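Below: one structure, written as structure tokens.
Yeah, one chain of the complex is gone here, protein chain that is, but the others are all in their spots.
By written order: A, B and C. Residues from 1 in each chain.
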Amino acid sequence: MAVEAGKRKLGQATRDAFGDALERLGASRPEVVTVDGDVGNSTRTEKFAKAFPDRAFNVGIAESNMVGVAAGLAAAGKTPVAASFACFLMCNAYDQIRMSVAFPGMNVKLVGSHAGISIGEDGPSQMGIEDVALACSLPGVVVIVPADAASTEAATAAMLDHDGPVYLRLGRAKVPVIYENGCENFEIGKAIRLRDGNDATIIANGLMVSVALDAADELAAAGVNVRVLDMHTAKPIDEDAIVAAAKETGRIVVAEEHLAAGGLGSLVAQVVTRTRPVPMEYVNVGDRYAESGDPEGLLRKYGLTSAAIVAAIRKLEDEG
Amino acid sequence: MAVEAGKRKLGQATRDAFGDALERLGASRPEVVTVDGDVGNSTRTEKFAKAFPDRAFNVGIAESNMVGVAAGLAAAGKTPVAASFACFLMCNAYDQIRMSVAFPGMNVKLVGSHAGISIGEDGPSQMGIEDVALACSLPGVVVIVPADAASTEAATAAMLDHDGPVYLRLGRAKVPVIYENGCENFEIGKAIRLRDGNDATIIANGLMVSVALDAADELAAAGVNVRVLDMHTAKPIDEDAIVAAAKETGRIVVAEEHLAAGGLGSLVAQVVTRTRPVPMEYVNVGDRYAESGDPEGLLRKYGLTSAAIVAAIRKLEDEG
Amino acid sequence: MARRAAFSSVAPMDRLTTNPEIETLPVTGRINRVSAQKSRPSIDELKQKAQVIRRHIVRMTTEAGSGHPSSSMSAVEVVTALHFGGFMNYDPKRPDWNERDRFILSKGHACPVLYAAMAEAGYFSTDELLTLRKLGSPLEGHPNMRRLPGIEASTGSLGQGLSLGVGHALACRLDKLPSRVFVMLGDGEMGEGQVWEAIASAHKYRLNNLIAIIDQNGYQQTGATKEVLDLTPFDKKVESFGWHAQTIAGNDMAAVVEALDKATSNDAGPSLIVSQTKKGYGILPVLEEEGDLNYHGKPLPPELAKKALALLS
Partner (left out) sequence: MARRAAFSSVAPMDRLTTNPEIETLPVTGRINRVSAQKSRPSIDELKQKAQVIRRHIVRMTTEAGSGHPSSSMSAVEVVTALHFGGFMNYDPKRPDWNERDRFILSKGHACPVLYAAMAEAGYFSTDELLTLRKLGSPLEGHPNMRRLPGIEASTGSLGQGLSLGVGHALACRLDKLPSRVFVMLGDGEMGEGQVWEAIASAHKYRLNNLIAIIDQNGYQQTGATKEVLDLTPFDKKVESFGWHAQTIAGNDMAAVVEALDKATSNDAGPSLIVSQTKKGYGILPVLEEEGDLNYHGKPLPPELAKKALALLS
């Protein structure tokens, strides 16, 4: 269930960090409620639900209604957290999110766990690999893809503090620790520069942040100094950080556990072409569904590795 | 109900051209069936349904089931056309399209009418402005956005001939004629060069193709020669045409009746940055829902005008 | 039941003056539910109000040149009774007053009836009705809660309103508010699976502050519901999901008032009113002449509007 940790210590899965944070933050925020679709033990809202049973609603396997109920609770002044697998939340309730949440700007917190192919054996039906594209196609919705436990904790607090709809993308597998001393400077819409460098930039989110750091380490050993940005907020995207990266490093690789279309890569590309056109490469799942298998094997097979990122940087170097 | 025709003759709405073509093509293709969600008189599948009542199924206001039934029909060898408003089809049945159509590669033809803000008075709930992003996030699904009646007719035939899932995006309003003598060289995945020029390129689809031609005319009068591509297929995208445009014209504007995120612009940007980074500008709805109003007024208010395209080209010129 | 005992809100009377037109009829939405029986306007007064609303619907959609008058017409008695028959507490000056009762028009395309009722109730001037669907007007083609205070839900994609109602009802219960939540659905709309999900969840939580009304006007967009997707009898189906249900003649004001009385005194759980109506009720002779008893999604051309208004005067 874990993924390659590289040199980093393996920490909690982001869903676990979220579950812990929600329970903790829920204590002092009586307006927070959860709406579940029979997967609270997977998304980890279960912890909140056990602590605050009166504020937890499980509507069964009915994601459309789950989102609608959350929107109604929000309209009446609550801060509902509606959680399911990323794919069932975003795909199965998309019109409800569009019309009942995004369009009226309801203060609903949408939490999708089991994002990406790293869920492993359950296979493609349970993998959210289009969820970021879908979430970013919702005007007014903030989209956060945290990389590790500490940033998830910070993101959960930021999400609850933000006045308006938010989508938080979480993974199932344990992931390496990025922020060893917490992530206190987490701010929605502000990328975090994890590694300095001027030869190229890797912009990553979620699971791929630690993979990007591995790639940067490898390249550093070969004398290539690569900047690494944790672009935890896909929307609103940190244009300044992107423009600076384009200007100062001249090459950008975007790495994400997502389809090519509509993900972080496409958002960065639009900024780059509008501001400072530079060569880019993309490390992602491409345009295909994955399959069942062990998480590590899948990440390798579908090219979400530090080797793939290194190769992308090398390609950009070769081209000029 | 019509939109600005510029110098061009106003022709049929693309939904009307589709309805006519489907009825005609259906006669010689007994495997074609329609599955409707109570809006056949809006999508114009009604014509087919009247001609071939035994092959037309209207499951009522239930888009999820509509898509699932279509997928079952396809699994059993039929060529179902599942049609609704673009937003209800793509947004309300997205998970069904993902799991029952795209993942198993079912030969379902998804047709979304009433795309874009040019539907006018009915307002945002009925406007599909995220449908292209959603459709392009479906591995293996061909996405076509025709510009006028003739190309819609050709696209309808190409869609039925294609073995696999297709999304066809249609508009409600009458649109100017682009292909006066038909569109016989229509080919999925091959952009059509409507205007030659080397100062810049406008890549457009749907309604915005005629607006792009208006902009090109205006610029030509001022001595700026702009290439215009009808990028009717958003997926698979015509990389060659994009690379050539980048190389030969150095500047690209993408114009579409869609949100900024995940649309044609984002697809072109990814190709451009991977192959030949050049400055780009985007003319689209941005990141917001529109409102009720007359189509022309809306297109103006939301910046989908030839003036906006001209301004975008001018901006690129000024920058270098 | 606790929520009944807790009820005490009485809407201030000065709100009566918001809208000049409103004073022509002693029908208001601001009657204390507890004393509704005594102060409720007469059926005749409510019928008169319904007539006023019907005239607004014809005028505003014809002026707009698009819209759904027939879908609005069938719902007039229920919307009128709710807003002016003493069944809903609300304050047009404080649309976010948390003790208000809430009305969600899930069949959002019928918003002309709601806009007309809101104008009559004093949320905005009746003159604004004629801006329907015009660029810049908050009276959009489908209700937009962000632009028009008093609208409880942005609807237009069918099937979503009852889930919103469940959410409101749960929140009101959590906050120990006396508020009731009314949701109006179309009979065609009942084809959406989300509605059945919401029905099931309302029963799970025994939401006795939730009342759904199906406007069974017999038609949906492409034809008669019994041909497109026949879900009648609705009461049997929804009862099988654990709800209380009644079926009434929904264009008969007295029957509507009686049904709302019953529904609002059912404390066991959610309650359904199957309101059997006619699409276009009030202007049926005009539609008959046109040979289209569905007349879905189109306004009356000016000459027919004239005839219709004559029928409604």
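The working rule: a contact is a pair of C-beta atoms (placed from the backbone, for glycine too) under 8 Å apart; a residue touches a chain by one contact, two chains touch by 3 or more.
Given the structure is predicted, the values throughout are model-derived calculations rather than measurements.
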(request) Over the full complex, note down every shown chain the hidden chain is touching. (result) A, B, C
(message) One chain is left out of this view; which of A:35, A:71 or A:87 touches it in the full complex?
(response) A:87
(request) With the full complex in mind, choose from A:126, A:225 or A:275 the residue touching the hidden chain. (result) A:126
(message) One chain isn't shown here. Among B:13, B:70 or B:127, which residue touches it?
(response) B:70
(request) Since one chain isn't shown, list which residues of chain B touch it in the complete complex. (result) 33, 35, 54-55, 57, 59-60, 62, 64-65, 67-78, 80, 95-96, 98-100, 103-105
(request) Spell out, residue by residue, where the missing chain touches chain A. (result) 36, 38-42, 46, 58-62, 64-65, 87-88, 91-92, 120-126, 291-294, 297-298, 301
(request) Tell me where the left-out chain touches chain C, residue by residue. (result) 191-197, 200-201, 204, 229-231, 236-237, 240-241
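Going forward, only the chains that are shown with their structure count from here on.
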(message) Taking the touch definition from the header, please name the shape of the chain graph: line, ring, star, complete or other.
(response) complete
(message) Can you compute the centre-to-centre distance for chain B and chain C, using the mean CA position of each chain? Integer Å is fine.
(response) 37
(request) Find the geometric centre of each of chain A and chain B from their Cα atoms only, then give the gap between the two centres in Å, rounded to an integer. (result) 30
(request) Could you give the separation in Å between the centres of chain A and chain C, each centre being the mean of its C-alpha atoms? (result) 41
(message) Counting only residues that touch at least two other chains, what does the list for chain B look like?
(response) 87-88, 91-92, 124-125
(request) Could you list which residues of chain C touch at least two other chains? (result) 144, 154-157, 159, 193
